[in-house]
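Below is one structure, written out as structure tokens, with a few remarks after it.
A single protein chain has been removed from this complex, and every other one stays in its place.
Letters are used for the chains, namely A and B, taken in the order the chains are written, and counting of residues starts over at 1 for each.
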Amino acid sequence: MGPETYRETQAFLKNCWYVAAWDYELAGGKLLARTILEQPLVIYKGDSGRPVALDNRCAHRGAKLSNGRREGDCVRCMYHGLKFDASGKCVQIPGQDNIPPKLGVKSYPVVERDHLVWIWPGDPALADPAKILDFPYLRDPSWRGKPDYMHYDANYLLIVDNLSDFSHLAFVHTKTLGGSEEYAYKSKPTAIERLDDGFRVERWHMDAEAPPFHKKVVKEKNRVDRRNIARMYVPGIFFMETLFSPAGTGAKEGNLKGAKQYRNCQFFTPETARSTHFFWDYLHDYDLDNPAIASSLNVSMIEGFNEDKFIIEGQQQVLDADPDFKMNGIVADAPLAHFRRVLAKRIEAERQSLRSVAA
Amino acid sequence: MGPETYRETQAFLKNCWYVAAWDYELAGGKLLARTILEQPLVIYKGDSGRPVALDNRCAHRGAKLSNGRREGDCVRCMYHGLKFDASGKCVQIPGQDNIPPKLGVKSYPVVERDHLVWIWPGDPALADPAKILDFPYLRDPSWRGKPDYMHYDANYLLIVDNLSDFSHLAFVHTKTLGGSEEYAYKSKPTAIERLDDGFRVERWHMDAEAPPFHKKVVKEKNRVDRRNIARMYVPGIFFMETLFSPAGTGAKEGNLKGAKQYRNCQFFTPETARSTHFFWDYLHDYDLDNPAIASSLNVSMIEGFNEDKFIIEGQQQVLDADPDFKMNGIVADAPLAHFRRVLAKRIEAERQSLRSVAA
Partner (left out) sequence: MGPETYRETQAFLKNCWYVAAWDYELAGGKLLARTILEQPLVIYKGDSGRPVALDNRCAHRGAKLSNGRREGDCVRCMYHGLKFDASGKCVQIPGQDNIPPKLGVKSYPVVERDHLVWIWPGDPALADPAKILDFPYLRDPSWRGKPDYMHYDANYLLIVDNLSDFSHLAFVHTKTLGGSEEYAYKSKPTAIERLDDGFRVERWHMDAEAPPFHKKVVKEKNRVDRRNIARMYVPGIFFMETLFSPAGTGAKEGNLKGAKQYRNCQFFTPETARSTHFFWDYLHDYDLDNPAIASSLNVSMIEGFNEDKFIIEGQQQVLDADPDFKMNGIVADAPLAHFRRVLAKRIEAERQSLRSVAA
């Protein structure tokens, strides 16, 4: 675990899929203005159902296309009326018969899958939809959740860091997601798997009080055996499987009778080097007919995420004030340190390949 | 029409007259703090009626003179009481008998004419009031209007561009100033005169529905023959003559019976490279006894200008995000491209002459 500096957080991996939006954000054919990796985009779903992402500026005079009008799968700039199709090609200039064949705006590969709209900011030739991470619970009817969005005034890696060390549950989320400070002192990661696309951490906490967000929905006060399996993927995607089993009934040995489970997906997409789009859903596998459960979990998560946001946006302010501040590693940083190494390696590889293309 | 970049909009022509204020903004001897071409000024009218413009900082410790007190044609800094006359010379230092003869603040040539206060930011020796553009309708009792001011968070040339291509009426102002999108497809400029101080565009639109702002005041639904003669002058002054004549009565051939006319003056003065003072008046030549007409036209124009402002301030944000964005010309850009060439030539000539003076 070497020291890390703020400057490392300034580079982005470009040849990979990022979540750009939840499908509900594009409902009704809305032209969504959204900046991804410092690039202002207009994102929308055409009449054909096809999702489209274009640079959010008309090729003519730079007016925002998001201030324009969607027409079918096209968008018309409402300044002088130029019309662009889903590939970004200009297909009409009012009052002018000839359209320069190269006139257009940059388009980006976009894929909608399981309610998520994914974008590929890098080389379009490399954009393989098969590389999109699968989180099957979003389409599986035996799970129920409530997708949501939050904006952070902080670099996305500070949020990845946050999720890489669950000891923060004890201090940041004592009364919400965590439950007690003892969690930090008693529980230790039982397995950290360093993977070449991120890491996996499994953590058991036996015979513990259930955390407030869980007690609020199950209305039981019994102690639980709690297991979290967290999986973090490059560039900033987090999946977690959570299990609460009645304490001492042998969950560790495979008896899941009476267990209640959660599946948590979180997607961090850089807006800029200092701000992040955060898409998430927290799904449960019980009492699926009761909509109050997903609502309660959603509210609990927002409460908890706001606790994180307060701390993390404070970190960003500290780093802004002194970009040369050197962080100091502790043992619990192993996952995040590994993640940053893996990410840095990928970014470096991407740079090398760009250089060799140019040479 | 070559491509243009944002950087071109950063240089200002200095040896020319800009509108600094409407006379009503200086009523009651007010000390107006206004930045012109990046220079913070205090502007006021002295007891003698003379308009004055000085750098808005006391020569002593830099306190704002606009926070001071006007005394006759002078202004007193209300920090330590130094007093400056209309030429900027310090004429009193309380508690000190000798005044350094060179102590003073920079003053600027200012002329008040037809309710407009003009300023010359460049070399005072070249400031010839005869070069001030004449817009006689502001003093002609057969025309009535309502002078007004608007602030733009955008470079002034983006507003000049806007007025250089009236096809935008169809898309930006469909329901206000324009009237219908067909205007963009059917009408073409019938004459573009490239002039060495700007351009002139004349545009007829025969047998058309009258635009909403006109219908609102004349309360007729008859179709009209519509003519606009637009004249744009360096550095950013726009005059327009507008004619609505009953459709098919031969207005093009000179029969103006039943015609209603407008005269429109718009003055764009850079506040900074990214913001603009916009002074305007929209005058009519009929029913002069009815003040509701000028009021209605004023409200309609504000509605329309806010539509422009929304688009244009969006453009500025796009250019701020990527100053290297290259615009792409279309046929309708001929007037604006000519205007930028003429302006660039003038700015370059001004630079050359400064260089030769220095050499």
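By definition in this document, a residue touches a chain if its C-beta (ideal position, glycine included) is under 8 Å from a C-beta of that chain, and two chains touch if they have at least 3 such contacts.
All values derive from a computational prediction rather than experimental measurement.
Touching the missing chain, out of A:Tyr149, A:Tyr286 or A:Phe325, is residue A:Phe325. Of the listed positions A:Gln39, A:Ser107, A:Ser167 or A:Asn228, the one in contact with the omitted chain in the full complex is A:Ser167.
Screening B:Leu32, B:Leu103, B:Ile192 or B:Leu354 against the full complex identifies B:Leu103 as the residue touching the chain left out. Contact with the chain that does not appear here is found for just one residue of B:Lys14, B:His60 or B:Arg223, B:His60.
Against the chain not displayed here, chain A makes contact via residues 161, 165, 167-168, 170-172, 181, 184-185, 187-188, 310-311, 314-315, 317-319, 321, 325, 327-328, 330-332. By the touch criterion stated above, the residues of chain B touching the omitted chain are 40, 56-57, 59-64, 67, 76-82, 93-96, 100, 103.
Definition applied: only the chains that are shown with their structure count from here on.
The mean-CA centres of chain A and chain B are about 48 angstrom from one another, to the nearest whole unit.
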